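Selected chains only, in their assembly positions.
Each chain carries a letter (A, B and C) given by its place in the written order, and its residues are counted from 1.
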Amino acid sequence: MDRGGLLMWRDALLVAGKDLRIEFRSKIALNQIAPFALVVLLLFAFALDPDRGFLGEATPGLFWITVLLSTLLVVQRSYAVEAADSGRDSLRLTGLDPAGVFLGKAAAVFVVLALLEVGLAAGVRLMYDTSLRGWPVLVVASLAATTGLVAAGTMYGALAAGLRARETLLPLLFLPVVAPVMIGGTRAFAAALDGSSGEGWRWCGLLITFAVAYVALGMLLFEPLLEDS
Amino acid sequence: MEPVILLRDAVTVLGGFPALAGADLDVWRGEIVLVSGPNGAGKSTLLRLCAGLASLAKGSGRVLGFDLVRQRREIRRRVGYLGHANGLYLELTAEENVRFWARSAAAPAHDDVATLDRLEVPTRWRSLAVAHLSAGQRRRVALACVVVRRPDIWLLDEPHTGLDGPSRDLLDGVLREAVAAGATVLVASHELDRSAALATRTVRIVGGVLSSTDEPSDGSRGTVDVA
Amino acid sequence: MTTSAQVETPRRRRGRNERLATTSSRFTRALGVIALLMGASALLLALVISPPEVTQGDAVRLFYLHVPLAVAGGYLGVGLLAVGSIGYLWKRTTFWDLLAASAAELALIFTALTLLTGSLWGRPVWGTYWEWDPRLTLTAVLFVLLIGYRAMRTASVDPQLRARRSAVIGLLAAADVPLIRMSVDWWRGLHQTATLNPLNPSLDGMMLFTFFWSMVSFAVLFLWLLVHRFRVAWLEEQLADRALDEAIAQRRAEAPQTP
């Protein structure tokens, strides 16, 4: 256990380091995914414009839809990097600890996504003119929701990886599963912005449950995924 | 005394097709075995099976004493595999790629640089993203990633592809060294002249069938301590 | 690998396959007769015999189809999907994989029918095909989850890879269902209106009997179909096995005979 546990963390660090280094080199998230997220926000503004009234009310929902779509892109990228030259044999061959690989990949995605959310929040704040009241709920809900999204995304990314249809399979698998995050995040934000943080904390509870469940499942179930031929 | 690779009537199915339709193979420690055969014979599949990357549909197999069905992770950790594709991270530099593999195998620090030196990789490429290297240069970096792990078994699928003359000689030298240090090598190749000179034994696979449970030709039997 | 063994193996296999060349056995034939009789009687009761409801009129008849379909698909089907997935990850045998696959497929069909009957029912009763009620929403998400499961099963032909990944997906999806349930319950539960309870809580005797009878009938029907779907899958597996043996023989013939 001790040796295994230590190895797991070492491997997680190794994988996260590699992924973040690649991201740092290619700056894909910074240069492309972040602007993409902003563009999606803009599009929503166009789509829902007629009545300025409900754009403001719909802001939490739009924020989380945008985060969700960005998560898809970040996860896709995280596995595209693995498959670039050989269809994902490398990670399997290294013989790294599966739970460690899961944690490492998830951690790298988390870092990127968290930064993205900060930028997005700033954008929302400006574009939709929302005030950020009830920030403790906002912060806790964001952290929990992001953890859940990232854990689920990393799992489903691995599930779709290596298959020829991965670009389309990933969204199909991922999106319905994170419906609770979508609902929870939206409601927690809405409650916080409305000033009813009691309800906000209840939703945070749901988000934390989801996050814990998916991180645990990921650590348990990543092994058969890496084992694939 | 068990061979390091032991296959009995091994069948591997890819997309419904028996790419390997019954392979019997004994490889003893210290051998360099050349796997030859026409295109589509199942050479790559054989190597992937031994690396724990393809799965065994029928028959049985053991590598380094580990079972090919239940203990694939143990096997993967101990073999070095170079496929038709290189499996490098294109955004990372040659050095970083080698370091990643070194760390994942918990190799001693500075082994990465030593390996690049050994393979005579010029300094200019080392800090260049692999995406910017030529085909042969990439192949050499991929080889370095295998070398740095000091695997017990080397599984090389047409390793000479794309390498220029001096690099080929270098590779042969590295393999001989590794074998002298106790490793075992399985090479698939179509360049029979070069490979046959290197190999201590040649096996031929045709139509997914291989039958070679010979002992090494020189009579000396390498062994493996079963874990 | 003597010649006699090569001749014998296919023959023995053929014998076994002939025995398996039907998906029924005495037990399932009996079960089938029972299931069909029960189903027919349930339909008869539901569509003809039972009385129309006071406020809904004949629309209530959909009730006897809709709820049993939902329960059989949602609870039975997804439950078996989870069982099969866990079983596979634990034992790694084809049995569990095929169980999960068959259950998921039937659950998909039953859920689709639930959606269909529900929408058809909603039109006369609520005046709309769709309402963002928690239960409806859950059903819709479940439907998509099951489609995702199927997509994975068709995305790869490697049986082991497919089994492993589908098992993980099945397990994740099944684990997600309670979470979705919880979230959509809270989602709308906070603003719950009383509009969604059109059925008079006091069902009259005939209606109550019809309801329970069709519940049981549909569960039996589901299990009967499951047994057959499973056996078809099993036979397909056998067929693939046999095709594989033939392919191996054929590929071996490619190789020149070594003296």
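As a working rule, a residue touches a chain if its C-beta (ideal position, glycine included) is under 8 Å from a C-beta of that chain, and two chains touch if they have at least 3 such contacts.
Since the model is a prediction, treat every value here as computed from it, not as a measurement.
> If each kind of chain appears just once in the picture, what does the full set look like as a formula?
Expressed as a formula in the displayed labels, the copy numbers read A x2, B x2, C x1.
Convention: only the chains that are shown with their structure count from here on.
> Assign the assembly's chain-to-chain touch graph to one of these shapes: line, ring, star, complete, other.
complete
> If you average the Cα atoms of each chain, whose average lands nearest the overall Cα average?
Central chain is A.
> When the centre of a chain is set as the mean of its C-alpha atoms, what distance in Å lies between chain B and chain C?
46
> If you average the CA atoms of chain A and of chain B, how far apart do the two points sit, in angstrom?
37
> Rounded to the nearest whole Å, what is the centre-to-centre distance of chain A and chain C, using the mean of the C-alpha atoms as each centre?
32
> Which residues belonging to chain C are in contact with no fewer than two other chains?
158, 160
> Two-or-more-chain contact residues of chain A, please, as numbers and ranges.
Only 227, 229 qualify.
> Considering the complex alone, what residue numbers of chain C touch chain B?
Touching chain B from chain C are residues 1, 157-160, 240, 243-244, 247-248, 251-256, 258.
> Using the touch definition up top, name the residues of chain C that touch chain A in the complex.
Those in contact with chain A are residues 89, 141, 144-145, 147-148, 151-152, 155-156, 158, 160-161, 164-165, 167-169, 171-173, 175-176, 179-180, 182-184, 186-187, 190.
> Which residues of chain A touch chain B in their complex?
Those residues of chain A that touch chain B are 11, 14, 18, 21-22, 25-26, 81, 84-87, 89-90, 92-96, 227, 229.
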